[in-house]
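The complex appears here without one of its protein chains, the remainder shown in place.
The chains carry the letters A and B, assigned in the order they are written, with residues numbered from 1 in each.
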Amino acid sequence: MAQADASMMDAGQGPARAETEKLVTSDGTPLKRALERAERQRKIAAVGLVAPLLIFLLTVFIWPIAQMMWLSVKNDQIVDALPRTLQELQTWDGQDLPGENVYAALHADMMEDLERDRRDRKTGPMGIRLNYELSAARSAVSRTSRNVDEFEAPYKDAFMDAHRLWGDPALWRVIKREGRPLTASYYVAALDREYAEDGSIVQRDENRRIYVPLFGRTLYLSVVITAMTFLLGFPIAYYMSILPMRQANLLMICVLLPFWTSLLVRTSAWIVLLQQQGVINSGLVAAGIIDDGSRLSMIYNQTGTIVAMTHILLPFMVLPLYSVMRTIPPSYMRAAKSLGATPSTAFRRVYFPQTLPGIGAGGVLVFIISIGYYITPALVGGQSGRMISNEIARHIQQSLNWGLAAALGTMLLVGVLILYWLFNRFVGSDSLKFG
Amino acid sequence: MKSTLKLIGASTAASVIAMSAAADDPVSLTIVSWGGAYTESQVRAYHEPWMEMNPHVTIINDDGSANALAGLRAQSQAGNVTWDLVDMLPSDAQLACDEGIIMEIDVDEMLAPAPDGTPASEDFLPGSLDGDCFIPQIVYSTVLTIRPGAFPEDNQPSTIADLFDTENFPGRRALQDRPGTNLEWALYADGVAPEDIYDVLATPEGVDRAFAKLDTIKDDIVFWTEGAQAPQLLADGEVVMATGYNGRMFDAIEVEGMDAEIVWDGQVVEWDGWVVPADGQNIDAVMEYLYFATDTQRLADQAQFISYGPARASSAALVGEHADLGIDMAPHMPTAPENYFAPIILDNDFWVDFGDELRERFANWMLQ
Partner (left out) sequence: MVAASQGDGFVAFDRVQKSYDGETLVVKDLNLSIGKGEFMTMLGPSGSGKTTCLMMLAGFETATSGEITLDQRPINSVPPHKRGIGMVFQNYALFPHMTVGENLSFPLEVRGMGKSEREKKVKRALDMVQMGAFAGRRPAQLSGGQQQRIALARALVFEPQLVLMDEPLGALDKNLRERMQYEIKHIHQNLGVTVVYVTHDQTEALTMSDNVAVFDDGRIQQLAPPDVLYEKPENAFVAAFIGENNTLKGKVQSVNGKECKVKLPDGSVITALKVNVEGDGVQSTLSLRPERVVLGDRAAEMPNKFEAEVLELIYLGDHIRVRMNVCGDDEFIVKVPNNTGGRAMAVGQKAPVGWSVEDCRALDPS
């Protein structure tokens, strides 16, 4: 670019030198304007080159992420369904059951909903929303809404007859608390916490805490997988870097094989290899290393996840490492040895530090990919090998609690960004080399 | 919308012939189901006969049922509903129904009566019509299956209690990685009568009791996720007994020749059936198809291809032999009297209400 600029300047100045007062180009336009025009055209060209990718990223990346983040706080179900009830609840003390006025408002809200077209009804989604906070709240809502047109005053008794929860202040507290357009409750749940009676946030019962341990396990597994890919990838990348191109390419194909094999084929292969009656166990038993009763569990647990994901992600470590190592001339090691360093010192002090950009890039790639991985853990991870993404996927696809999924996803995203920031801070992203 | 529904209801009640004469424009229906042998049984029992009778109809199979709920919601929110008919579980159907993204069904108006004139609402098995949007199709059950070779001949597991008895029946067991079925069985094995299970499970003490029972075998459990994994684990000798869907187990035993036996004690019975996405593009054509595909004969026909029981009482007598194997299918139905001695009917309402909480508890229990 700089060179292009320079030549453009030369082209403009050449003919203009004849004029001393005001510089003009050969066709008479003032030089300054000609330059501005050239500059503008250059900018337009630059924007034109970048625009397609920018638009693409905005529509398929930025926008969906923004939507996801919005979903994690969006909370219009109760506001939409119970405007009158919420109005009446404003003066409720939150301790005893609310008065008849609230139940009458609830009746009016539900009656109004019956008038709506089925697809526009608000009580169904409200019931599902309430059930996230309080089990059985959904059936309290749906059973009542079916018969609400037969209710007669006093409504309080009618509702309490229809479902026991209408006589439980806990349900009313949830309605009041979540009766606003934005909520933090998905994040509260994602952190294994819940609202206590007085509205403070407390930890959940120990036997219902799952997300924080899962986040911890995801981090742990990602670190282990990154370390494994490094331990396995470094020697092979080094070996490839000192081989002649042809042989290195052959080896590279072997490393890249997981990329080209379908997931199902790979999964079946791992099962055949790793299961208790599988090839490895049978081999160990046949060799007399273990006895038949103590076959190793290597699949449907963390080992399975680690083995499978290390296999899949190995290329992401090897490629940056290899490309960095290729550029390290052998003369550095020779120089170090000639200066008196033993081979191991030379490796440690001279060769290894120069591979750090590759290790950094490979490590960041593998770590970030594995933090978000979910297909492989779902297939071979069993229970102990599942990661947070599996829980996100479950909430997206099965429980349909998109708010919670979005909160978990946002936390994962923020976590990755923080880790990247830390990496950038202490290692420096400019030293990354992706190949 | 409402007027359309009334129109269909009226016409189906009036006459099938008049209806099929009315629609002749080519139409293609996207029907979402579970894939594999199950979709195959639907193709042979429903789709092929229907397309033969109605050459203008093309049926496209989509194996998306595992994530049907998410798909329905996504399509509804995008305002572009491309699915015409979806096969799903009643608990999911209940959620979709509450959200208003599938159609409410008036069973007697929209579905065929039994051959003897019994209205559809009385012909479908008791309990199957719970909910406003769900059209039952089959009864399936989750059963315990054992590998006889893993035990001495005179001491074979034969009850759900034996599943929890690692002393007399040692070896690893495969259970599904979700609370449903497992918690019911834990209580059943602990002495709770089938009809009381959900009342007990609705109390915190009951939940603690179920988990305490599960704790006793925790070290011997292998969890499975996908339906195909359970028979595979048995066949590979990875486990000595496994829970699984009776149809998959039937297939593995009778078709693949796996050496295993189904224990019908405490089978957890659940329905599976159709829902119609609201705002589908071919609702008239779908309703015609449904009227046909859920009648007594068609439900009985499906049992020729897979060992799931028809959801109509009137179909039971018509269940014949397996289309390919030639074995009598009636004894393999979950609903056969000799199998149906101690069924636990899965309570969908319970699971919709308590599912989130119990799943969390179960996930936590598995994490420990």
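Worth pointing out:
Rule of thumb we're sticking to: a contact is a pair of C-beta atoms (placed from the backbone, for glycine too) under 8 Å apart; a residue touches a chain by one contact, two chains touch by 3 or more.
Bear in mind the structure is a predicted one, so any value in this text is a computation, not a measurement.
Of the chains displayed, those contacted by the omitted chain across the entire assembly are A.
Among the residues A:M309, A:V350 or A:L379, only A:V350 touches the chain that is left out of the figure. Set against the missing chain, the residues A:Q90, A:S200 or A:S331 yield one that touches it, A:S331. Not every partner is drawn; the one left out touches chain A at residues 329, 331-332, 334-343, 345-346, 349-350, 353-354, 356.
We adopt the following convention: only the chains that are shown with their structure count from here on.
In this assembly, the C-alpha centroid of chain A lies 33 Å from the C-alpha centroid of chain B.
Contact residues of chain B toward chain A in the complex are 1-2, 66-67, 69-70, 73, 92, 95, 97-101, 104, 177, 202, 211, 222-223, 225, 236-238, 278-279, 349, 352-357, 359-361, 363-367.
Across the complex, chain A meets chain B through its residues 117-121, 124-125, 127-128, 131-132, 135-139, 142, 206-210, 213-214, 217, 275-277, 300, 378, 382-384, 391, 396-401.
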